[in-house]
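The block underneath contains the structure these notes are about, expressed in structure tokens.
A single protein chain has been omitted; all remaining protein chains appear in their positions.
Note that the chains take the letters A, B and C in the order they are written out, and that residue 1 is the start of every chain.
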């Protein structure tokens, strides 16, 4: 299997082959002699050149982080052959960006109408949880193409609320 | 659903009906106004007449215990309509009793041959783990009908090692 | 001693009190709202009763309902925890009328300390050092004279205020009028009480508080201080005991003042006197909290005492089992408050399902938690999940131990402020104990520096991310049936779904 993992704008190409009990791994073409074991759901014990890493996978809404020791990395994993990935890839090329709910809450205000021109960083939707309001801003400048919620609606973490093109 | 639960030779007849969010429960024909929630895998929060019980299900090999507070009860649950249960029931009526491994280990000695007459409490099979040996005894007097393992074999907890009729 | 106690609270403090009851052979009664049926305090208690829907005012603040439950189940006393009804004198009176013992001070003491100006007057009379300023409400004209006499900068405060509302910093006479009026209108809006007073402004003070404990036979002792200067918007984030800047002599002086203050207020049970300490180590009365504090564990660890056990014994009429000279401090304790909030997103609350929980343990580590793996943190209440407290022989060892414990702590599925603590614990000013109430806001204003060696770890993270993806892809191909089955449970992301499948395999 081949994956493209993006961390802080850096893309890592990881090739993995499952053998009997182990994984063969190449990172950007270079062989890494890893010894990887999934010890618990979402917890990986990784040995490499004698170093031991306890790695945790953190999934919050639409976002995935990998925690190594006390360092946390936001990651995006892309399988070039997977349909969903191609779609996503395509989407980002076409420049459609979603506004997703960072956590569960209630939509209290929608500050722009479909078709409106919005600037990057402009507040588009306000959601509330635990008595605190949070303004969700446009990730890019463009036209507000879609709004998937109405005021008063309850939303889940990671739910797509609007799309900007 | 109707279950017959045996605890220390006592048989409890439990009738359960799943409604919208709750369970309706009858114990030996008497209605119990329970409020039951599965809070974690194998952990049940049960409210009855205001009392709160944290109940844990303990499965070790072939044995199931229910832990309420710090009291532990060995239970056998039988669904009169279930095929497996009928089989089991049938079996016990015919008086076939199994010797099962209480924990993983290695068979170090088999002390009786198939067809031999054994007395209740007589040692039949010896298994070893962590440098300790454990003699597994006949649960009843009768004829050693089957032996499913050979000396030196590794066995799993709960594995059936022999049958006595 | 009581046979049955109702805990009018939820979360970690409810569990904390339930544990104390269990240890003392007291039956514990939990109350819960509609959204808390699955909460930890419900299954840990001996009894549990629904008291209303999610909104606190209809459940955890529902005095009539809670007292009705207490009467029905035969509870002899109510522990209010902190927050909710804990500082509500009317509730304490209602308990007395219902002949249920309120585990806390008498209502009179709660009322006295509940009003900033009345408290100031009383404390001044008791000889407690005050920030120079007025002890009562002022008109604008009076406020201007007062400011002139104590000297600018000054703080304008609402008598009924709290949590920073109705407060204004005034640097010069010119700003006085507008600030006074905005503060007054804000106070009217927030507390329906426009009473305003003026205090000299203390620059970059420390927040240091003294724990007091009084029985109902006139004995009051203090249990040392807590350093609570690491705050964000008047909310404590990290507390420790003892304070690195308080010597034995200053401790005794502050303690004597605190005991005097409590006695003059007719105070009983556990309480805390908060002080501001300026750069010259002068200390000034800030306010008194008439309840158990969130941060009480750090005092327990350095004194070896259990404050909740003592609260229950005092409320049941027992005398304090020790005298002041029996109380000694040993070692150093630090507490971190774990919140379901996102430090990278303006500390916005992050309720939701806790999909994974790895908890620290081992030497010197205490976790007081109100959550468990698989539980969904409701949107309706304070986002505090748990408190992580460590003990060690001295402050540097305690800091090192807290860092170790934080590395072991992992909460999956929701955002928490875990990452923030490491930033604080590694900051040279915190390590050197150069902290004041402005420390954390200054730290947050600076961008987080990437921890050292992170670069080399990015490759490990990349490989790991691919491994997680590969492992779950493999599972999917092997048992798409299971995947679809699990998919029915409306997991927000494919990642989460595959993690599930992983889980089935790993169990």
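Operating definition for what follows: contacts are C-beta pairs under 8 Å (C-beta built on N, C-alpha and C of every residue); 3 or more make two chains touch, one makes a residue touch a chain.
A quick note: this is a predicted structure, and the numbers were derived from the prediction, not measured.
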**Study point:** Contact set of the excluded chain (shown chains only)
**Key:** A, B, C
Exercise for review: Give the residue, chosen from C:247, C:363 or C:438, that touches the chain omitted from the document.
Suggested key: C:363
Check your understanding: So that we can see where the missing chain sits, which residues of chain C does it touch?
Key -> 15-16, 19-20, 22-25, 297, 300, 304-306, 308-309, 328, 330-331, 355, 359, 361-369, 374, 391-393, 397, 400-401, 403-404, 407, 479, 481-482, 484-486, 488-489, 500, 503-507
Practice item. Could I get the residues of chain B that touch the absent chain, sorted low to high? Key: 1, 3, 5, 7-8, 10, 12, 14, 16, 18, 23, 25, 27, 32, 34, 36, 38-44, 46, 48, 53, 55-62, 64, 66-73, 75, 77, 79, 84, 102-105, 129-130, 132, 134, 156-159
Check your understanding: List the chain A residues touching the unshown chain?
Key -> 35, 37, 39-41, 43, 45, 47, 50-52, 54
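By our rule, only the chains that are shown with their structure count from here on.
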Check your understanding: What chains, if any, are shared contacts of chain A and chain C?
Key -> none
Check your understanding: By number of C-beta pairs in contact, which chain pair leads?
Key -> A-C
Study note, to complete from the structure: Chain centres from averaged Cα atoms put chain A and chain C apart, in whole Å, by 33
Point to revise | Distance between chain centroids, defined by C-alpha means - chain A, chain B (Å) | key: 46
Study note, to complete from the structure: Taking each chain's centre as the mean of its CA atoms, chain B sits from chain C at a distance in Å of 47
**Study point:** Multi-partner residues of chain B (each touching 2 or more other chains)
**Key:** none
Check your understanding: chain C: which residues touch two or more other chains?
Key -> 507
